[in-house]
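Structure first, then comments.
All protein chains of the complex are present and in place, except for one that has been dropped.
All chains are identified by letter, namely A, B, C, D, E, F and G, in their written order; residue positions are counted from 1 within each chain.
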Amino acid sequence: MSDIRKTLEGLATGAVSVDEAMLRLKTEPFDDIGYAKVDLHRDIRQGAAEVIYGEGKTAEQIIGIVESMMRHGHERILITRIDQAKADAVGAVHRISYNKEARIAIAGDKAGSMPEPDGVGKIVIATGGTSDIPVAEEAALTAEVLGNEVVRLYDVGVSGVHRLLARKELIMQATVIIAVAGMEGALASVVGGLADCPVIAVPTSVGYGASFKGLSALLSMLNSCASGVSVVNIDNGFGAGYMANMINHVGK
Amino acid sequence: MSDIRKTLEGLATGAVSVDEAMLRLKTEPFDDIGYAKVDLHRDIRQGAAEVIYGEGKTAEQIIGIVESMMRHGHERILITRIDQAKADAVGAVHRISYNKEARIAIAGDKAGSMPEPDGVGKIVIATGGTSDIPVAEEAALTAEVLGNEVVRLYDVGVSGVHRLLARKELIMQATVIIAVAGMEGALASVVGGLADCPVIAVPTSVGYGASFKGLSALLSMLNSCASGVSVVNIDNGFGAGYMANMINHVGK
Amino acid sequence: MSDIRKTLEGLATGAVSVDEAMLRLKTEPFDDIGYAKVDLHRDIRQGAAEVIYGEGKTAEQIIGIVESMMRHGHERILITRIDQAKADAVGAVHRISYNKEARIAIAGDKAGSMPEPDGVGKIVIATGGTSDIPVAEEAALTAEVLGNEVVRLYDVGVSGVHRLLARKELIMQATVIIAVAGMEGALASVVGGLADCPVIAVPTSVGYGASFKGLSALLSMLNSCASGVSVVNIDNGFGAGYMANMINHVGK
Amino acid sequence: MSDIRKTLEGLATGAVSVDEAMLRLKTEPFDDIGYAKVDLHRDIRQGAAEVIYGEGKTAEQIIGIVESMMRHGHERILITRIDQAKADAVGAVHRISYNKEARIAIAGDKAGSMPEPDGVGKIVIATGGTSDIPVAEEAALTAEVLGNEVVRLYDVGVSGVHRLLARKELIMQATVIIAVAGMEGALASVVGGLADCPVIAVPTSVGYGASFKGLSALLSMLNSCASGVSVVNIDNGFGAGYMANMINHVGK
Amino acid sequence: MSDIRKTLEGLATGAVSVDEAMLRLKTEPFDDIGYAKVDLHRDIRQGAAEVIYGEGKTAEQIIGIVESMMRHGHERILITRIDQAKADAVGAVHRISYNKEARIAIAGDKAGSMPEPDGVGKIVIATGGTSDIPVAEEAALTAEVLGNEVVRLYDVGVSGVHRLLARKELIMQATVIIAVAGMEGALASVVGGLADCPVIAVPTSVGYGASFKGLSALLSMLNSCASGVSVVNIDNGFGAGYMANMINHVGK
Amino acid sequence: MSDIRKTLEGLATGAVSVDEAMLRLKTEPFDDIGYAKVDLHRDIRQGAAEVIYGEGKTAEQIIGIVESMMRHGHERILITRIDQAKADAVGAVHRISYNKEARIAIAGDKAGSMPEPDGVGKIVIATGGTSDIPVAEEAALTAEVLGNEVVRLYDVGVSGVHRLLARKELIMQATVIIAVAGMEGALASVVGGLADCPVIAVPTSVGYGASFKGLSALLSMLNSCASGVSVVNIDNGFGAGYMANMINHVGK
Amino acid sequence: MSDIRKTLEGLATGAVSVDEAMLRLKTEPFDDIGYAKVDLHRDIRQGAAEVIYGEGKTAEQIIGIVESMMRHGHERILITRIDQAKADAVGAVHRISYNKEARIAIAGDKAGSMPEPDGVGKIVIATGGTSDIPVAEEAALTAEVLGNEVVRLYDVGVSGVHRLLARKELIMQATVIIAVAGMEGALASVVGGLADCPVIAVPTSVGYGASFKGLSALLSMLNSCASGVSVVNIDNGFGAGYMANMINHVGK
Partner (left out) sequence: MSDIRKTLEGLATGAVSVDEAMLRLKTEPFDDIGYAKVDLHRDIRQGAAEVIYGEGKTAEQIIGIVESMMRHGHERILITRIDQAKADAVGAVHRISYNKEARIAIAGDKAGSMPEPDGVGKIVIATGGTSDIPVAEEAALTAEVLGNEVVRLYDVGVSGVHRLLARKELIMQATVIIAVAGMEGALASVVGGLADCPVIAVPTSVGYGASFKGLSALLSMLNSCASGVSVVNIDNGFGAGYMANMINHVGK
């Protein structure tokens, strides 16, 4: 339970006075720990706690932010783009579950388990090839930790379109689809044409030469001739998982 | 009522035999009129009829596609990127409602009215400046014709962030937000940080010099530090409206 | 009959001496008309006469080159990227057949008819949308004037992949396929995955915003995950038609 | 012999019933091994078995795919972009032949030998310089394993055009030519002007500074003033070899 | 005290004749040490001594330049972009103070202390995130060594705009603000809209994918819809600190 | 006099009560006129009133914004990027002074005169060539209307560096310098090396070919080897003038 | 005769005193006519008078500069990038010779004739195609007006390399060669490989699609595998002619 909820419930039960509640809300919009201002209201404002972007932060900084969040009641803290060494350092002091391929960690007292899914339906995550799986897993784990049922549909790229068509019923039953592909990124358009739900496209940096580290797939997806497709940054599995979670909780 | 639904209802009522139904579904997945293969199953597959992208088509071609769709029961046909001259040509033979600023038309027997909104909640459309309004209107009209309630919130760019904060309650109540901005496109990040719903970002080509016709805003939005933001093509108001409609109908 | 063949046949029949033949071959590798050096050996070297690229040339220059080629025996001279005004100017002095949409003209005594197809099989030309047709027609007319049977398959873009699958037998019977598409250019990959023949991909400048005038489709096609796909310049219908013709005459 | 052929032959000889054949064809369009869906129909659809793109796959994944293909009757499996360590890992469990320079491996029971060439004619592979040889070898080995006679013509760049002209008769006798060059990539245009057969151009990342890792050669080749030239991705020797093989088997 | 000032003071006190002063000024505009021409007049011309850009110089070259400057009276010499190894080499022969994170060193007799601030007011340095701190520190240390009071305001990115608004009074009191941000770089616009003083924007290479190593933030900042914002090179903390110092000394 | 000042003065003189003042300040942070939210607090927040960016706005919209600002007490309203036709439309209903070359207008009761300069010193505006003058004039008029003394120094590009050196004393006396140049934009570096005050660099789109509409000059200026140079958008004379004004009023 | 020479000759003949000469040289390094500072010393410094770049200048400004130069003794003044209308305006008040294709004019008393060639040898100007001729003529006329013998060799692009080889003796006899080509720009490399003299490469904007307005040719030429090739800006015929002139006068 987050500290904001604690305050509000204390208020509802009379344990906290109105003035005291006002003071707490006013004085704790974030926790200032010097190198970071940890945002603690976000679970009210955005329906999910702050996520730690691990790249460019030292292990010490990550641990500091984790501890600030734990102090305020967070039980599963997502850390993205975190390498093995830093994950080990965090794991030395806190409970952690780490996926090396996706470079993603969950820290906190409930790090070992995923919450019960409570979304509208299922999130289907498709990849063009085997090499796109790490990015897809970043999306999948993000969605799962936020409370979604995820279906994985890997290696269904358009150069063998029958592989995708053979799983057409999965596409048809999804509430949201995440299409992950590198090279020419055509998967998003074909999926977008088949599906009747929102499609989040994730270009990956898989490819070489004129793929220009994901630029080719990114442009393809932005120019998709299918309707109902929107795009996140190259290799941004987290962003896609987060967005899909939001969509899968619309009206909830 | 679309012709596919007609077939299925005829089947349910005994007016059409199973074999006849099979035949119709098989033989009419699209209407081949030479220069175009009009997709007629899409309202089953995707929850909305095909939209006509007007640019690069002659008025004659547009009329031909409109008529193919009307023959199959469509009553409001959206035509995007259509200039005044072509709209006049279509309007000479069919009922049409045209918005010059957004270069968008609705053709068909019910062109003059919008359908009853039946989505989960409201779609809020915000723009950074006055010059972004045409793209925003393309999104707004698209969403409205697909059955959504739309709230317009124009000229709230981040250089005067108090204008946006003064309307914060609108942001908080939205089911989906479309953020339309050119130049540096920072609106998407600020809105994304405030909102707790999905944000569709639309970069516009408004700007000059190093905006490189929308590239600057596009990159900004793709790199948004806020979670829950995904992006469509530059100036693609239609795509944003269509995506927002899909999200606003999740679970419906 | 080209003048080179005339020389060689004259030699075979004794009408021309060896020395005379040597002299002609030596002195006429091209016709120097000042602003242009008209290449006349190319039909030996490359199996087809020189083609005139109309853009950037004046009507006078085009007429001069046409006349140089006619003098040397060419009966159908292809002129690409030629606008209506220049085509009219050429038509005022020579027999011409002009396709405005594809901006392509055939000049010469046999301008009005196509030669008998003599290739291995059929060339199938597919487009993603209606707006890609002008480029496709440039390819089609080029292939036809060079002696090929062409099958047109327009508006089969991947956002409605069933339209393409419905014509799958055409794809399967082709000797060469030309895939013409703008926006995200995914058509080439899907066709490449279905076909068992070479695919020439032509990116078009159809699209807007982040299509960057064909760059998006170009990169997509270069990064195609399907094997057996190669690419020509943006909007280069002629190049694709010419390449397809060469492939369709392999071993002939 | 592939399993599809086995099924069909069993059908022809009465060893397999029609229903059994239908079942097998229906149930085995691909082999789903979790991280990959191995495409097994492709040798019918495309005249050649699936190729494994080694980059971004673990040695374990590669071995898994190889085994899936071997189970279905493939005797020579091409693996591209595979480094020494992974090749060693594959070689520890299966017969393998590895070319380090071209980073290409052939695995399977017949890995040690090339099949009998059965194409229309010869494939000539030319390079601009010595540094382009690895890419050229990727093309050459791909073409050879697919059943083609290959002629190598290395270091004939246009800065010493007499080196190319001295081998002009090779150019004239080719059925297809692959032109491999980095830096300014002019080789494709000069070869294209000399040859009367299709030319596949492969830009390489050889060069520095404004070659921008192959972009310069790529653009050059796309803009070739010679007709009959099409282009594959930067450093994509495999793609060129595969395309050349298809062309060299037209009508076969 | 610099040697130019020494000369002028010597002139004022009669210790140096006018002719002698002329000669010195004429003959010593810089110190030519072979691989470098150390600029010694710059403290007259520009209000601050030359700074050594460490990248691409050997430790020996850096030491040589430091010694040239010390000989001419400089007591604190700023060395930017200097790694640990080179800093150690310099520190072995001269007094040095080194900041590893910011890769910045101060050498000279007074390396251990900062001068007394003598600017108009305060320089506020804000960052979008924790990962931008190294660049911000380069700016802060540069400004401090040049005699400015610096206020650090880190991790106030626009995805949680309340963190910035909570420190609004700092923004309002600044004389100059340096806004340091990667990803979409929106911080500069929001700060620019709030502040009534000049804002120097520093894009950083923090981010991934379509941030293209700082290009996204750079374009954002150049296209800022706020007035009073100008931009320095990506990661150029030094340039921002130097510029802010100049502005903070206007009229002094 | 602006309406905010009116309110505050009314408060000071007792004409307005504290509660009334609070109300006005709260209720009028901007004037919402539908298509625009005119920012009226900005002269407090930023030391200058809002400026109207004319491009992409209709004449009607511009007039509406002008009138909103006039109602709130503004006497000189700057309108940038406004063409002759729109300027005429504004001039038909309000006092206006228009500079066609710089496409800049001043509207309002005091449009015909400039305010008394009250900055620290002089702003020198230098251009590389004659073709850069329109952008320089946009900067100059902006600075003048904001209360600065401006010195124009045109056509002093670095290909004839003696022209600049001949005016060296102007450079030395400036409080801020604006360096306006297209092509290679080297002026900023040379001026930056000579001056001991902040330099605002404005790249212009003057040039052709590889100047890529100002990109070359922009990159040059961002990479300036001189310290104390910061950059605004291509052709952004207004931005440079505004920034220079802020710097010239530091401490005021 | 230029005014500088006049001064020096006056000094030599005693008509001007030393002091007077000093004064003139000091006070007239350029002629300040407000919008331009006409450089008059350049014929001493650089061996040729200043050239007027017409683009972006009004006819009035051009005339003003021409008159300043005429006053100081110039008899042939080169004006580049000048359109017909401006040329007519100049021609109305001064003697002028205009080449519309190359958009180049020569004004002044001797505008009608070219000076006697006085270079080391011949400048050969080759083009890839007919469309490159306008740029080539800009180079040719520039070189001729500066006193060089020019040989034109047009339409010798590498797609028909025999056309170039047939003129090999011209290439061999040149002192400098200017290679003008668009599209893939391979001409520079082939010429560079054949020639034993410096080659100036001029990329042109001839082409379409992925030629990106000359970028393709520019990169090709910069990456030329031939030695002895250097490059000027896209379409910069003047720059090439000027550089060739300098080379052709080395040692003179």
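We adopt the following convention: a contact is a pair of C-beta atoms (placed from the backbone, for glycine too) under 8 Å apart; a residue touches a chain by one contact, two chains touch by 3 or more.
Source: prediction; values computed, not measured.
Asks: In the whole complex, not just what's shown, which of F:Val38, F:Val51, F:Cys197 or F:Ala226 touches the removed chain?
Replies: Per the contact definition at the top, the residue touching the missing chain is F:Ala226.
Asks: Which of these touches the unseen chain: F:Thr80, F:Thr175 or F:Ser211?
Replies: From the options F:Thr80, F:Thr175 or F:Ser211, the contact with the absent chain belongs to F:Ser211.
Asks: Among F:Asp31, F:Glu184 or F:Asp235, choose the residue that contacts the chain missing from this document, as touch is defined above.
Replies: F:Glu184
Asks: Which candidate, G:Gly91, G:Pro117 or G:Gly228, sits in contact with the chain we can't see?
Replies: G:Gly228
Asks: Just to verify: which one of F:Gly128, F:Pro198 or F:Gly241 makes contact with the chain not shown?
Replies: F:Gly128
Asks: Could I get the residues of chain E that touch the absent chain, sorted low to high?
Replies: Missing-chain contacts on chain E: residues 29-30, 34-37, 39, 41-42, 53, 55-57, 61, 81, 203, 205, 213-215, 218, 233-236.
Asks: Name every residue on chain D in touch with the hidden partner chain.
Replies: 129-131, 133, 154-156, 160, 162-163, 166, 206, 208-211
Asks: In the full complex, which residues of chain F touch the absent chain?
Replies: Residue positions of chain F that touch the missing chain: 128-129, 157-161, 183-186, 188-190, 192-194, 207, 209-212, 215-217, 219-227.
Throughout what follows, only the chains that are shown with their structure count from here on.
Asks: Taking the mean of the C-alpha atoms as each chain's centre, how many Å separate chain A from chain E?
Replies: Using C-alpha averages as centres, the distance is 38 Å.
Asks: Chain D to chain E: how many Å between their CA centres?
Replies: Computed from C-alpha means, the inter-chain centre distance equals 54 Å.
Asks: For chain D, give me the residues that contact two or more of the other chains.
Replies: Counting only residues that touch two or more other chains, chain D contributes 193-194, 215, 218, 222-223, 227, 233-234.
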